[in-house]
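In what follows, a structure is listed as structure tokens, so that the remarks can point back to it.
The complex is shown incomplete by one protein chain, all other protein chains being positioned as in the whole.
Chains: A and B, in written order; residue numbering restarts at 1 for each.
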Amino acid sequence: MDATQSLRYFGPELVLTAAIMAVLALDLGLTARGIERSRWPGIVALAGAAAAIGSAVRLLRVPAREWLFGRMLVFDGFSVYFKVLLGLALLAAVWMSLGSREVRGQPNEGEYFTLLLSSGLAMLLMAAAANLLMAYLSLEFASLTSYVLTGFLRHNRRSAEAALKYLIYGGVASGAMIYGMSWIFGLTGSMDYAGIAAGIAQLDDPSRGAFFLALVLVLAGFGYKVASVPFHMWAPDVYTGAPIPVTAFLAVGSKAAGFAMLLRFFHFGVGAAGPVGAVTRVPLLQLGTLLCAATMTLGNLAALSQQNMKRLLAYSSIAHAGYALLGFVVFADAGVQAVLFYLTVYYIMNLGAFWVVMLIANATGHEDLPSYRGLAWRGGALPALALAIFLFSLAGLPPLAGFVGKFYVFGAGVERGLIALVVVGVLNSVVSLYYYVRVVKTMFLDEPRAEDAPVHFALNDLAAVGLLSAATLVLGIRFDWLLARVETARRIFAG
Amino acid sequence: MGHNVLSLMIFIPLAGMVVILCLPSRAHGVIRWMGVAATVPPLLMSVWLLEHFDPQTTAPQFVQRFAWIPAYHINYFVGIDGISITMVVLTALLCFLCMFASFGIEKAVKGYFALFLLLETGMIGTFVALDFFLFFVFWELMLLPMYFLIGVWGGPRREYAAIKFFLYTLFGSVLMLVAILYFYFAADPHSFDMTQLGALLAKKIPLDVQVLLWVALFIGFAIKIPAFPFHTWLPDAHVEAPTAISVILAGILLKMGTYGILRINYGILPAATLAPFWGGHSVAFWLLAALGTLNIVYGAVCAMAQEDLKKLVAYSSISHMGYVMLGMAAFTPQGINGAVLQMFNHGTITAMLFLLVGVIYDRAHHRQISGFGGLASIVPVYTGVTGFAFFAAMGLPGLSAFISEALVLLGAWQQYPGLTIVAASAVILTAGYLLWALQRMYLGQPNEKYLGLAEINGRELFTLVPLAAIVLFLGIYPTPILNLQSPALLRLNEQVQQAAAPPPPDSIAAR
Partner (left out) sequence: MPVTTAVFYLLAAVTLGSACGVAFGTNILYSAFALMGTFLGVAAIFVLLGADFLGVIQLFVYVGGILVLTLFAVMLTHRIDVQVSNRAVGRLPGLVVVGVVATWMIRVARAARWTEGQPGPPAATTAGIGDAFLGTYVLPFEVASVVLLAALIGAIVVSRKEVKG
């Protein structure tokens, strides 16, 4: 489909681009008039994100499966599903930013929202890219904006350090990835995934080694985006250093976009689901299994001793990337479906957890665990309860949404016969319970001491958190509608 | 109300929880009575169930079933049969009584009673769920309230005890989750139906995999029972938990382990149960009979060494649950009947013991056995009730535990004479630690510190008397309960034995 026809299916991206320009122009106008700390850039950004979601939701009903822009992007249920999810992540990040002390009223707020929206745009492109060129470009776009957003806190050394670390790791990972892509191009002679799949189907035996090496290199880039071991090292520092809304956006948005690329590349480009000989003869399954088990285990073990909530959630998000990777390792539609489901659930509960952490940071000025001591008994009962719900859900306890997500992922693993990996996964959830419960214990079981000041939370700040915790509860009991959604979204367009 | 009585039993406490959450947190009195009010309907319904239950039908009764998540063949499917009816009754009864035993709670009353009712929902749900997914949800649902109930309202080391309980149980249940998923995908058509899975899977899974699954499930249940060596959470949790929660833990939660083995290991994997395991003996011999006997002896020996009365009772629970394991491993009518009866009897007796410990702790604020003495002359009524409970725990003829333990030993004798001799001799140990404690605390010179100790009050007596009456009644006339459970248990027994063809060598030798 050529460019003009493609625009019909390009609504969310166009809306976001317009919003970016609008925020930029508005900020310029406000600055020219000497108006400082206006709320408007944020509100326009919020409206832009909401409009993008609206546009994506409208596309949900379009059954078409097409190439867009001359084999650069694809349009399918899978990409639209991710666009809705990423749009929601963006919306939440903007909403959080409007209530965050780290962002609201700070200098360069307008630029912040511009960058945040750009980051969202980049992730939407990632979800639809089916061409090595677009994949690389969109991934770098997302990374670039994330670096700046991470370093947004100018007075905070940790923030600057995190941005630099992010940049360096990102440079290495994307360098490895583009090198791997060049090999893939060299082996298959094609940049779009359909051509790659066709080229791989004709690979001869001696080329297998090179093909596998190229896949490993490409995985480095994807692994970096989803924060999988061994490309996870940036995550704890970046999550800790970045402003909380950015952290939340990276944790739920960036990860989801990374998974979208990963799944599309392997299920379409490499053709993991199809009967492609070259794939079955390279140790991809073993590599995936290893990465998955290592990611779950390392993430959880490292989280055990964390004292800073953001850092704890960073390691926990690494572990969750591991659970989601289990769905990837399944290399079948059932696995894709499980990952989609898991990422959705993960979006709700992890976002909720970060939101509460932000509210508490706003109220107390701290993010470390000791400042949560006895929170439930000194005015913070509602946020403490919400955080407990999110954390138990992250640990995977029924009847919360996280349980269903894990159940589904592990189910896909068992169906495929990956029993050992599933056992590693379930044992990891036991380990993870320990550190999640440690937070709950600090909030509920520990008595507040004299130096712990009472805290106050305005009810309207808690609205979003309440919404998310209700969603966590409801999705744990009624998830058939979401199942139906991911069922239609799981079929990745394949040429 | 026949078709939805079980759902009402499950969800009325939940509704009570919601109501309590809406009450102002200062209205302690209202909250307490609301808690009681929410436990009354399940109790009445359980009595109604006893009346309308047809013991001759081995299929589940009062079944309610509708699709919950059709895409994954998950149903909301509840029902009771001979295996679960006594447990449901026990749960409803103990929850009701424990509400009264919880009136002394002063800290965050609202949270306590709300969580307690949530716990009751989880417990009843676990016993009546017949869909594996539903079962698992209820099973795990109990963990959260239990964690908080121990952790917030418990004793000095409550945080440690609560997290230990939580992690142990979760460890067991995640293994169960893997087994559930395996069952689901192995069954054709895919299914979570606990009543059908056994038939659907009969020839589908190779025997060695079945044994592996059996062991995975067993570990989950053994932690709950708790069977040696998975028992270490129990003394901590029981000692730190507030009185009513100890009662629930010992009275109901422990039974879930043995109930799960009967319902799931026996029901779904009958062939693996009597499969050869090691040294020419079967899985059931090693993991149930031998471990059960070890439990009996180990629990009794540990109990003898305890200085803390509550810890003593906790270890006695380990010991008494051993009889259940031994009995159910025998695969004789007496054995399995005795085991399930013992589950009920232990539930009532241990509940009394923990309530009595709570009574003395509320007054003296410690539980050291050596710190008391001559209580008989100070608080005679209390001493009388305690003596009754102790004798019941000892298995004195005329009281309920005697019947069940005798049945277990009779049943086990036919299969495992060696183990039975050991188990029977352990009765002496039981008598030893109980009588010794009785002597140190209640007889002898009164401790001057406690001369003014208040006698047991009406509310406390109210929680104890119904239990004592049941213990006495079942000690004299156990037939009603045996009639209820026997047909279903015998059928289960038969299923397992039929599936285990050819019979393993040890069961032939024993005959």
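The rule we apply is simple: a contact is a pair of C-beta atoms (placed from the backbone, for glycine too) under 8 Å apart; a residue touches a chain by one contact, two chains touch by 3 or more.
Here the structure is a predicted model, which means the values were calculated and not measured.
Though it is not drawn, the left-out chain touches A in the full complex. For the chain left out of this panel, the touching residue among A:Leu144, A:Val172 or A:Ala332 is A:Leu144. In the complete complex, the hidden chain is touched by one of A:Met72, A:Ile389 or A:Ala471, namely A:Met72. Not every partner is drawn; the one left out touches subunit A at residues 3, 6, 17, 20, 24, 68-70, 72-73, 106-108, 111-112, 114-115, 118, 121-122, 125, 133-134, 137-138, 140-141, 144-145, 147-148, 151-152, 154, 163, 183, 186-189, 199, 204, 206-207, 209-213.
Everything below uses one rule, namely that only the chains that are shown with their structure count from here on.
For the pair subunit A and subunit B, the distance between C-alpha centroids works out to 44 Å. Within the complex formed with subunit A, the residues of subunit B that make contact are 68-72, 136-137, 140-141, 143-144, 147-148, 151-152, 158-159, 162-163, 166-167, 170-171, 174-175, 177-178, 181-182, 184-185. Interface residues of subunit A, counted against subunit B in their complex, comprise 392, 397-399, 403, 407, 410-411, 414-415, 419, 422-423, 426-427, 429-430, 433-434, 437, 441, 444-446, 479-480, 483-484, 487.
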